[in-house]
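Please read the structure below before turning to the comments.
With one protein chain withheld, the remaining protein chains of the complex are depicted in position.
Our next item is chain A:
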Amino acid sequence: MPAKRAMTTPNSIEEAAATIKELSSQGATIRPAGQDSRKDWGGDDAAGTVTVHTGGLNRIVAHNPGDFTAIVQAGVPLADLQRHLGREGQWLALDPPDRGGTVGGLVATADSGPARHRYGGVRDLVIGITVVLSDGSVARSGGTVIKNVAGYDLGKLFAGSYGTLGLVTQVALRLHPLPARTATLVAGTEDPAVLTRAVLAMSRHPLEAMSLDVSWRKDAGRLLVRFGGVTAPERAAHAAKHLADNAVDTDVVLDDESIWAAQRAAQRGAAVVKVSALPTDLPAVIAAAGAATVVSRAALGVSWLSFPESDDLADRVEATREALSPHQAAVLDGARLVDAPWPEPDPGTLALMRRVKARFDPTGTFRPGTYVGGI
């Protein structure tokens, strides 16, 4: 049993800074946390680690509909933010599984969903960031405008840093208009090679699709291409013509929300392996998946392999990672099942990452030992 963790919930950025400064000067280790919706990821923290909870940093500081920007504190639940923005016909174009946890957790893990295809990931939508470092300093980078090249872009450095560099307290975000309507082109096949050819046929055309995913379960797969905008159904039907030579059955679904809800849900599981590859690697990824369900952002080459509960789960996960080599594969859900949830990066790159960690968190306060390469 790990020791019972202490927890503190600051109610302002200043309070968070004071708390962190005090904790780090006492030699404590800190784990930033929101709603714990991605709690497994990155594995266990050291015993005695203090949780700094962002629940008190829960303000939507500004929403500027005319500029398509918002300033949001880290503890704001993504679902609450989307509801707020939706009243003006806007959204933060990130649609991770479940309800998406808090904005801070989303930034720290760089989690994403099918909209990644069109709008990019967390790194592409954070236009400014405020962080508290282990010495209690409060640092900002970026700003509140979409276009800005003044100073270094720390927003990207902190996106996906899993709370190991400091506490993200506030972000400025680029927003997008909600699509007037959506429609999804669905194409099914039992042959991974045919499926891959369909993906490549699609990504050669300027479809401007919102999402372009593949799902593979057991022995069959589907290509899912979602369109947004007033002409979405026509565009979906038109896109089907690009598949005429591809020996797949196609269909256009207008009421498509459940398709994408299922796609998002399949990014979670008893164990989930996220793999970085290329679109042309899809057959190899499907072959390596075995019994796992595959969700692929097919035109990006990023896939999630979701394993159901089983007695030999850890072995299955490791066998799949082995089969995926040399592609980088991280274990997200079920990270505790394996010895090393992170893949081993190139030694030169890892050395540089260690130098970044040493400069930003010289006291080793933030989640030591939980990140890539034991950072």
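Here, a contact is a pair of C-beta atoms (placed from the backbone, for glycine too) under 8 Å apart; a residue touches a chain by one contact, two chains touch by 3 or more; residues count from 1.
The definition used in the following text is that contacts and distances are computed from a predicted model.
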#### Entry: Undepicted complex member, UniProt protein name, chosen from "Glycolate oxidase", "Protein-methionine-sulfoxide reductase catalytic subunit MsrP", "Aspartate carbamoyltransferase" or "Acyl carrier protein"
"Glycolate oxidase"
### Summary
Missing-chain contact, candidates A:64, A:310 or A:325, resolves to A:64
### Message
In the whole complex, not just what's shown, which of A:101, A:163, A:221 or A:279 touches the removed chain?
### Response
A:279
### Message
With the missing chain put back, one of A:18, A:60, A:79 or A:200 would touch it. Which one?
### Response
A:200
## Note on the structure
Answer key for A:39, A:217, A:238 or A:268 versus the chain not shown reads A:238
## Note on the structure
Contact residues on chain A toward the hidden chain run 27, 46-48, 64-69, 89, 110, 120-121, 123-124, 131, 133, 137-141, 143-157, 159-161, 165, 176-178, 180, 200, 203-208, 229-231, 234-235, 238, 274, 276-280, 299-302, 327-328, 330, 342-346, 348-353, 355-360, 362-364, 368-369, 371-374
